[in-house]
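Report on one structure; see the data block that follows.
Of the protein chains in this complex, all but one are displayed in their positions.
Chain lettering (A and B) follows the sequence in which the chains are written, and residue indices restart at 1 in each chain.
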Amino acid sequence: MARWTPATLEADRWETPTARTLVLSVPGWTGHRPGQHVDVRLRAEDGYTAERSYSIASASAPDRLELTVQLDPDGEVSPYLVGDFAVGDRVEVRGPLGGWFVWDTTAPDPVVLIGGGSGIVPLMAMVRERHRTGSRALFRLLYSLRTPEDRYYRTELGPAADPGVDVFVAYTRTAPPGSARGPERLSVADLNTHGFPAEFAPVCFVCGPTGFVETAADGLLALGHAPDRIRTERYGAGGRR
Amino acid sequence: MNLITRGFHGRRGGDPTRIPPGQYETHDFPVLTVGPTPRVDTDTWTFTITTETGARHTWTWEQLLALPQESPHTDIHCVTRWSKLDTDWTGVSLDTLLEDVETTAEYALAHSHGGYTTDLPLQDLTDGQAWIAHTFDGHPLDPEHGGPARLLVPHLYFWKSAKWISGLTLLDEDEPGFWEQAGYHDYGDPWREQRYRGD
Partner (left out) sequence: MSTPATHLDGNVLAGPLSEVFAVDVTAAERHCAHCGDHGAFARLRVYTDGPGLVVRCPGCEVLVLRLVRTPRGLVLDLGGTGCITLPVDD
């Protein structure tokens, strides 16, 4: 059984004006596999508790993990974690959790990562773990988001950050000035052009809101990818799940 | 170990005469679901009350709409801790539907399209306390909120107000419904915070 363990906010980084990466110090944490998540528990002084699940954003490391939390102004937990949670404050975490939406760092197979909005978070953990372990598996990342202002991890997923990781960004509402591709949803043609062909039998990870995940998974199936090579993780509108 | 997260309060509170303990006020209408939303056609819709002797009383959609309509204005309280104040509904009182039903039953099990059930004492469905509601805020009830018609029993936690209602079975003995089987309270009074069995 996974136990609840204290986690202290050690540092933070703002990915966008409404998305904050929390660097948590978790004594006894022995690392995780890329794609796994943690449950986070917050307890008020009167004993009221709230629990949420968040994907881990960082590569595996002892005693430390990073989460990126997107603000949902109507939510209960994300306004606290994004706005009020201060360095030195503590929550409890349980994990690492999940053995299915996980990239096997020893597998040489090519990898297609498809992220919608904050669905990029567990995919970023895979990119970081690839780098940390020196894996030579080829990655192609398709990142769908509304506007350039919503983009996370812009340096790490910037132009030519890593020759083994191709990054394609699809803006759905506002494209940057001068870009060849207008604002439009990620299409089957995009998956075809920027993913790997089905003949290469890549393993495909899709994460994002429910509708996005369903559309992307249907697109992969239409392109001939085998259902058992497609792994999905949906999250709800409020908070991570 | 009870670690406190400093500065975290959760979402609670409001006017204590309107918001029951442990609830918070929302202005949205959250959709709570235990499965896919059934699409129920009013052409084939029926509502059936089955008594403890097996007698059946069935209404079609037209027959329901031909009955006297009431427009309750009420607050609703969901066990997932949101309360929504001043909601407006239109529907048929269970008093009207039970008028010609011969019964000495003490309990009712509400059934929904999609398989959901919930149990209530029959006396909580009478005396102007419960309706088969088909209109919310002046508009036909959305399928996500239980349309074409749902049970409305606003003095109990809202899981008792079964969406997509298809019928009531009247029973001499209480029979737990979907959430009641899984540990929720058989009665569910929000003002006494009867969330779980044993509360």
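Note that in this section contacts are C-beta pairs under 8 Å (C-beta built on N, C-alpha and C of every residue); 3 or more make two chains touch, one makes a residue touch a chain.
Keep in mind that this is a model prediction, so the values were computed, not measured.
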Chains shown that the absent chain touches, full complex: A, B
Identified contact with the non-displayed chain, of B:Thr33, B:Thr58 or B:Ser71: B:Thr33
Contact partner of the left-out chain, one of A:Gly28, A:Gly99 or A:Pro159: A:Gly99
Sole residue of B:Ile19, B:Ile49, B:Val79 or B:Leu122 that reaches the chain not shown, by the stated touch rule: B:Val79
For chain B, residues in touch with the removed chain: 30-41, 79-80, 114-115, 144, 159, 179, 181-184, 196-199
Touch list for chain A against the chain that is not drawn: 1-2, 37-39, 51, 53, 94-95, 97-101, 210, 227-228, 231-237, 241
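Going forward, only the chains that are shown with their structure count from here on.
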Parts of chain A lying in touch with chain B, wherever the complex brings them together: 4, 6, 42-45, 47-48, 50, 74, 76, 80, 84-86, 89-92
Chain A contact footprint on chain B (complex, rising order): 1-12, 28
